[in-house]
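Every protein chain but one is kept in place in this view of the complex.
Just so it is clear, A, B and C label the chains in written order, and each chain counts residues from 1 on its own.
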Amino acid sequence: MMNIKILAFGIAKDIFGGSTISIELDENATTKQLKTQLETAYPRLKQLASYMVAVNNEYADDAGLITEHDEIAVIPPVSGG
Amino acid sequence: MMNIKILAFGIAKDIFGGSTISIELDENATTKQLKTQLETAYPRLKQLASYMVAVNNEYADDAGLITEHDEIAVIPPVSGG
Amino acid sequence: MNTQIEIHTEPLNVQSCIDWIMSPHSGGIDVFIGTVRDMTKGKTVVCLEFEAYNQMAIKEMEKIAQQAFDNWPVQKILIHHRTGVLAVGEIPVIIAVSAAHRAAAFEACRYIIDTLKETVPIWKKEVFEDGEVWVAAHP
Partner (left out) sequence: MNTQIEIHTEPLNVQSCIDWIMSPHSGGIDVFIGTVRDMTKGKTVVCLEFEAYNQMAIKEMEKIAQQAFDNWPVQKILIHHRTGVLAVGEIPVIIAVSAAHRAAAFEACRYIIDTLKETVPIWKKEVFEDGEVWVAAHP
């Protein structure tokens, strides 16, 4: 198992109750597995119009692997500008 | 006959040799007649890509009449901005 | 007043244009700034000289602003044009348009500069090291 720190922004901060959370994840979990686990722990994520996961400052595919020292962020729908 | 003062701008100033010229025009001449008379006196006008006549600060149709107290201007192709 | 249309013989001031166009009601502002380029068609430009038929030019610019108001939901329109001799890097024209939403600001601003170049009685002479030419005068 890996202990992964996840950064949260915008409404994800409200949903997680803070700007970072930690979760336990299987070694070599995919982004998809991370999302499923997050949605189980924080069902309000499923009510968002959409959300993405960023790994090391890049939008990640569902199939992408997550390793222990990656910087992981939950990216709710953006609204800058 | 009317004595009409004509304002010139841009290359028309060079063609006329000054920023205003005076010409004798029949009473109730049209813009078209004015243009024909100018082109006879200043043949280089015909080499322009195009040119317009303005009467009282409005672009004039060829059929428009010119009267003695109108403000007449020759408008070569514009190139502002 | 929701338009400010002016012809200046002194340098145009971008900041004062921005100050005028800004408003708590607008969400987006598009500003076009024309600048004197150092080269045209491969030739070095020494300076540009702009001449305007002032009174008619103002009227024509007012018409264009009105057309923009008729065609897009825009809030304020500013058009400042410079005349006289301009060095490379100077600003012949500033157009600024504010709107609640950005699409209208962009489209109206583009319309205004495109139409200004077609209809407003202002003329530009390009001065090169070896001569000068009134732009667009000849085919």
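Note that a residue touches a chain if its C-beta (ideal position, glycine included) is under 8 Å from a C-beta of that chain, and two chains touch if they have at least 3 such contacts.
Predicted, not measured: the structure shown is a model, and the values here were computed from it.
Trainee: Can you list the shown chains that the hidden chain touches?
Mentor: When the full complex is considered, the omitted chain touches A, C.
Trainee: Mind listing the chain C residues that contact the chain we can't see here?
Mentor: Counting over the whole complex, chain C touches the hidden chain at residues 14-15, 18, 22-39, 88-89, 98, 100, 102, 105-106, 109-110, 113.
Trainee: Which residues does chain A use to touch the chain missing from this display?
Mentor: Missing-chain contacts on chain A: residues 7, 9-11, 14, 47-49, 54, 57-58, 73, 75-81.
Note that in this section only the chains that are shown with their structure count from here on.
Trainee: Using mean CA coordinates as chain centres, what's the gap between chain A and chain B in Å?
Mentor: 73
Trainee: Per the centroid of Cα atoms for each chain, what is the distance between chain B and chain C, given in Å?
Mentor: Computed value for the inter-centroid distance: 26 Å.
Trainee: Where the centres are mean C-alpha positions, what is the separation of chain A from chain C, in Å?
Mentor: 48
Trainee: Quick check: what residues of chain B touch more than one other chain, meaning two or more?
Mentor: In chain B, nothing touches at least two other chains.
Trainee: So which stretches of chain C touch two or more other chains?
Mentor: none
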